[in-house]
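Please read the structure below before turning to the comments.
For this depiction, one protein chain was excluded, whereas all remaining protein chains were kept in their positions.
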Amino acid sequence: MHWTLTTLTTANGGEPEMTGTLSVEDLHVRFRTESGQVHAVNGVSFEVSQGEIVGLVGESGCGKSVTARSLVRLEDPGEIVDGRVRFDGRELTTADERTLRGLRSTELAMVPQDPSTALNPAYTVGEQIAEALRVHRSPDDQPFFSELAIGVSSRLRSRALQSRVLELLETVDIPRPEDRIDDYPHQFSGGMRQRVLLAIALARDPSVLIADEPTTGLDTTTQAAILDRLADLNDSRDMGMLLISHDFGVVSELCDRVVVMYNGTVVERGPVEAVRSNPTHPYTKALLGCLPHRSEPQSRLPTVGGSPPDGSASPDGCAFVDRCPFATEDCRGAAPPVVHVADNHDVRCGVSQAREATLESTLAADDDGSLDNPAPAGDPDARQPTPATVVDGGAVRTDETGGERTGDRTAEPTIASDPAATAEKPSATAGDDATAAPTSDSGDTSPVVELENVHKSFRESDALLDRVLPFGDDETVDAVRGVSLELRAGETLGLVGESGCGKSTLAKLVTGLEAPTGGSVHIRGEAVDGVDRRTNEQLAEIGAVFQNPGASLNPKRTVGESIAEPLFEAGWDKQRRIDRIETVLSLVDLPLECADRYPRRLSGGQQQRVAIARALALEPAVLVLDEPTAALDVSTQATVLNLLADLQDELGLAYLFISHDLDVVRNAADRVAAMYLGRLVEVGPTGRTLSKPTHPYTQALLDSIPGDRFGEGSSDLRLTGEPPSPTDPPDGCAFHPRCPAATPECSRIDPDLESVSEGQSRCLYAPDWRDGAGETDQHRVTDERRATGEQQSMPRSSGDQR
Amino acid sequence: MSVVLVGVSLITYAFVFLTPGDPAYTILREQQQGPPSDAQVEAFRAEQGLDEPFVVQYASWLGDAVQGDLGISYYRSEPVTSLLLEYLPNTLELALAAVAVSLLLAIPTGVASAVHRDTWIDRTSQIVALTGISMPNFWLGYLLILVCSLWLGLTPVSGAGTLGHLVLPAITLGTGMAAVVTRLVRTSMLEVLDAEYVDTARSKGVRERLVVYKHALRNALIPVVTIVGLQFGFILNGAVIVEVVFQRPGLGTLLVDSIFIRDYPIVQGVVLVTAVAFVVTNQLVDLAYVALDPRIEPGGRGVSANE
Partner (left out) sequence: MSEHTAGRSQPTSRVSAVLERVRRFGRSRVGTAMRMNGQIRLGGGIVCLLGLVAVVGPFLTPYDPAAQALETRLQGPSLAHPLGTDSLGRDVATRLVHGARISLALAVAATAVRVVLGTTIGLLAAVSGGLVDTALMRLADIQLAFPGLVLALVIAGALGPSIQNVVIALSVVGWATYARIVRANALAVKERPFVQSARLYGTPKRRIVRRHLLPNVVNPVVVLATLNLGTVVLAAAGLSFLGLGAQPPTAEWGTMIAGGRDYLRAAPWLITAPGVAIAFTVIGFNLLGDGLRDALDTDHIDDGKRRRT
């Protein structure tokens, strides 16, 4: 095979005398399912040398996790049908159980994917680490009954082991390890569990550490801290590391080399900088192109056409052929050759045109052609250099005027796609004289939704007595504490913050799923309560889209039935319902046939479109979007974000856009609000807030975005620890215990949200904290660069079409 | 808990009034095998307090019951409490033996079945377990009597007292429960063996046998313990029938006999004792739960009122 040959001629080769090298050659892994065989891995080759960090990147289902598990021979229920896995010259694919135990306990450590399920809930973390130590010491001598007995007592008996366990807990930055050693996994947060898993891996003092999505599902702040820790460990222990991730940012932050997988094959590999700056395989280009942070704020995102293969058949030709605009007949027929691009940089693509094409040109139109929308499709230049299906790859929305587009936007007459339907809309807008298109009322700058000093607290205890009796010492959790916000027609307000900061509760207060315990929510100037007390008109004003598209549709009802529900409740007759379903389906670019399908027959992206269609059914003025793309792959995310942008242009919607992903918010939002412990700590226009934040918390969130800080040293503002419990917020500024710029004042004075340069900030030192210490100058440089659209950090910006 | 116990006692007491018609009349007719006179009925009512309002009757019965006085049997003229104490040990003995039989059979079989999923071991044990839960235990009891006692002459046919008397009833009762528990252990183990922490243990280099028994079984037992607790109810149900089959003097035979002759104080006594025993067992199960599953706070999973 070509690939094997290249393996031997590139990199540091497979010489057996290289100690601590893990090498994979032409690995094939298969799964048997009821509906036939799934070829999860089809000939993957790479190696990880001592002291090196290799990243394995790809979208969900590309076989990267199976590959990782095969390395330690935990591929079951899959089976390795071909290829070799070697460590230090030892062959693992044919090794017996005893050899494998030896290798696992001393050389190859894997940190599994999901920290919430990877620790045994029945044993203390101390015992789980100690077990790894015991096994490491004597892998062949594991006394059955004494090991069983150890589980019965919850404390560690052995002093020597205990001190070693404490040391390991310290190594992975668990605060107060002596207090935590006898705690159970459920008493730890996700980030802390990930650290414990890391400690279990380190207990074996491994030569190679395999980390499978080590930070997925964690807050970016926690993710940043764990990635830092991994980098330190790599430095200090000279350990080889294989980092598996779907997130190119994570990989480029940490890795020396990167391996890109698509449908079970390696399509490209090379030094991380080379692949990032000069992606050569069309798939790599597509993957990088879809990332929101690559694009201008509020621009359309490039997308990849087609859908990923399901691995049901072993592909003869190139796996990417169906989605590749450069595909030739040859690509279909035979395996593509491996082409050497530069030092250590290889790509599996035989079409030179494809390899040399610009990043944007590999990206397909995002199916938005059917939208009857004059606004974004423009920019004919974008089509110029591309041989195939490229449309509006880098096109900017026509109304794009930097961070200030709200004003322009509302002045634009908004043309609804279906004037008839608009006219039929129930007179929802009591305050508006014009019935035709409420959002086109450009003179009206009064907010659609307004929150005034809104509070929401939950009782901790649900016990009967506490519910029935007025007394009792049940604690209350203040999820939202005095938030005031306005949302105007046509604008997108991005709401960011770590998990548990109250942003989802805030969304529920706006939608009415929760009623505030203090303050008030106004819709078009009228104070409203929870959904049960809202009028039909008020209900129609607000639509909601949730994070998990699969769960937001009733599996027992067809798409059409789901979309019809709000119309039915609003009293629309049957014919109007059917017409409206057609209209909204075409608004979200779904074929009409979808109406008769059940949700499970749709992809995640399609399900999310249906959820958006249903939210739009009653022609709301506001959409509350709670992490609408968090569960989607990057390429799908891009199409959904584009769709949302188009719908906003077309219908003049206001969005409350909640996301933990600052890159997504940067792309989608006009204004950003950062939330911490139930309060807004900063509000301001996106451009300014995400480049020159006026609150240290916002800066910390920015600094935790992986990938952007590559090569800038470690002087960033990193958050340590995790947010304090909302049951007991700290005195003074809530952020002060974690704030690097905190002064003694901060622990006493609880600052107000005050106006600072174009926005508001809740920091005592809002105007000048960033200029205070000399070391923060570096941030400034970073931030200025960010402010200019990151062109400098992306050497390949020549490909941008603007 | 207390709510449940009060409810249980209320229902237990109210059974008397389920009987169609006047309970006093029915009881006396049953006793005398003929229609009683009005005077007899009146006298019986006064004696048993049946002429008072229901609430008063119930309160006085409950008050006595709390002090250990469950009334006097209509027929045997003996305090119900002492009758219960006389018959209880035989039933307890049977129940414990049956639980022991079932756990000894079920746990290894269930684990083996799950570990060797879809092999002949798994299929055989599943078929046996399916047959086990589908067989009426009174039928199984007679088959065992037929084979072991009548044909082979290994064990006595009926009665209680010796170990020989205990073997067949315990097997009859225990295998039925074993079948249920085997299936449960298997399901639970299959789920746990899929869990990521099992792979974490494997990736540490832990021996497969320890992976199965230390890491997987410990967690798989958590739901099993609950069901075993609930199976205590199954045991009590089964004990009634098995005792009748093997003619063991126990609470079951006592209950069935008393139901037929409408000896209500005994019926109430037996029902109350079994129900309370059942509630208490479930409380104990919850304690075991807390011990097995560190995620559950003590007191957080009460059977009932404190939930």
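Just a few scattered comments:
For reference, chains read A and B in written order, and residue numbers begin at 1 within each chain.
Here, a contact is a pair of C-beta atoms (placed from the backbone, for glycine too) under 8 Å apart; a residue touches a chain by one contact, two chains touch by 3 or more.
Worth saying up front: this structure is predicted, and the values here are computed from it rather than measured.
Only one of the listed residues, A:Arg90, A:His522 or A:Arg557, touches the absent chain: A:Arg557. Residue B:Ile145 is the one among B:Ala24, B:Val111 or B:Ile145 that touches the chain missing from this view. The missing chain, though absent from the display, is touched by one residue of A:Leu148, A:Leu513 or A:Ile749; that residue is A:Leu513.
Note on the undisplayed chain: of the listed residues B:Leu50, B:Val80 or B:Val271, the one touching it is B:Val271. The set of subunit A residues touching the chain not shown comprises 34, 464, 467-468, 511-513, 531-532, 534, 536, 539-540, 542-544, 546-548, 551-558, 560-566, 568-570, 574, 577-578, 581, 592-593, 595-596, 598, 600, 611, 614-615, 617-618.
Within the complete assembly, residues 3-5, 7-8, 11, 15-16, 18-20, 130-131, 133-136, 138-139, 142-143, 145-146, 150, 187, 191, 223, 226-227, 230, 233-234, 236-238, 240-241, 244-245, 255-256, 259-260, 262, 267, 270-271, 274-275, 278-279, 303-305 of subunit B touch the chain that is not shown.
Here is the rule we use: only the chains that are shown with their structure count from here on.
Centre-to-centre separation of subunit A and subunit B, using mean CA positions: 52 Å.
Considering their complex, residues 195-197, 199-210, 213-215, 218-219, 222, 292-295, 306 of subunit B touch subunit A.
Residues 69, 72, 74, 97, 100-106, 109-110, 112-114, 117-124, 128, 131-132, 135-136, 139, 142, 144, 147-148, 151, 154, 184, 186, 197, 200, 204, 463 of subunit A are the ones touching subunit B in the complex.
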